[in-house]
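With one protein chain held back, the other chains of the complex are shown just where they sit.
For subunit A:
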Amino acid sequence: MRVWLPATLLASLLLVLSAGMPVLEPLFNWVQPGKQQVIYERESFLFLLQNHLMLVVVSAAVGTFVAVAGGIFVTRPFGRDFLPLVGQVASIGQTFPPVAVLALAVPVLGFGEAPILLALVLYGLLPILRNTLAGLEGINPAVREAALGMGMSPVQVLVRVELPLAGRVILAGIRTSVTINIATAAIGSTIGARTLGDPVIAGLVNGNTAYVLQGAILIGLLALTTDSLFEALERSWDRRLQSVGV
């Protein structure tokens, strides 16, 4: 159970801070003197946190599904022709800044949650796709050959052999993707999505460092919580294999 402790602690801290930010008013008064209001109150932090999380979870779910499905497709005999293309897109795509996706998506999708969701899905997809390919391609070909040769159907080979063997690497890809997207989602505030980026943008516009700090602290904590959650997941994955004696 100890592997889950850091994640639990960080999550509690995040919740307590989101709910009880006004308690820290004296501190922010000291950071940002001469402002009447130092605690961001246009929207509750809990609501922003919830919305922010929703954006990340939805985009991660869609991204994971598409990327894993795509990764599986191009490593099957009938999809192999697309493997070089998809592999390159996965690598090059990540050099494309998410802000650019937003700039291109707004004219088409308008303001609000839709364009940032699109950007998050597209951007989050790439690390997962890359890792899915690495995981599946990294399997010893003799293992696949033996599985097929001994009478497993292609679906059985995928479900019983390939995915369990590639799972650890795919999970690492999801971790990278989600952690990046927690930071990226904040940019959504510039185009009208409600996220923890709101106080940061408001603070920048009004010259109120306290607002900026409050948003930044919560975003940072959220990223840390999620990352340690994945850390714990990966550890328990390894342990499940090790418990029987690897």
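The definition used in the following text is that a residue touches a chain if its C-beta (ideal position, glycine included) is under 8 Å from a C-beta of that chain, and two chains touch if they have at least 3 such contacts; residues count from 1.
We take it that contacts and distances are computed from a predicted model.
Of the candidate names "NADH-quinone oxidoreductase subunit E", "Osmoprotectant transport system ATP-binding protein", "Stage V sporulation protein AF" or "Trigger factor", which one corresponds to the UniProt protein name of the undepicted chain?
So, among "NADH-quinone oxidoreductase subunit E", "Osmoprotectant transport system ATP-binding protein", "Stage V sporulation protein AF" or "Trigger factor", the name matching the hidden chain's UniProt entry is "Osmoprotectant transport system ATP-binding protein".
Of A:L46, A:I92 or A:A146, which one is in contact with the hidden chain?
A:A146
Pick from A:P84, A:P164 or A:G207: which residue touches the chain that isn't shown?
Touching the chain that is not displayed is residue A:P164.
For subunit A, which residues lie in contact with the unshown chain of the complex?
Residues 140, 142-153, 156, 161, 164-165, 241, 244-246 of subunit A touch the chain absent from view.
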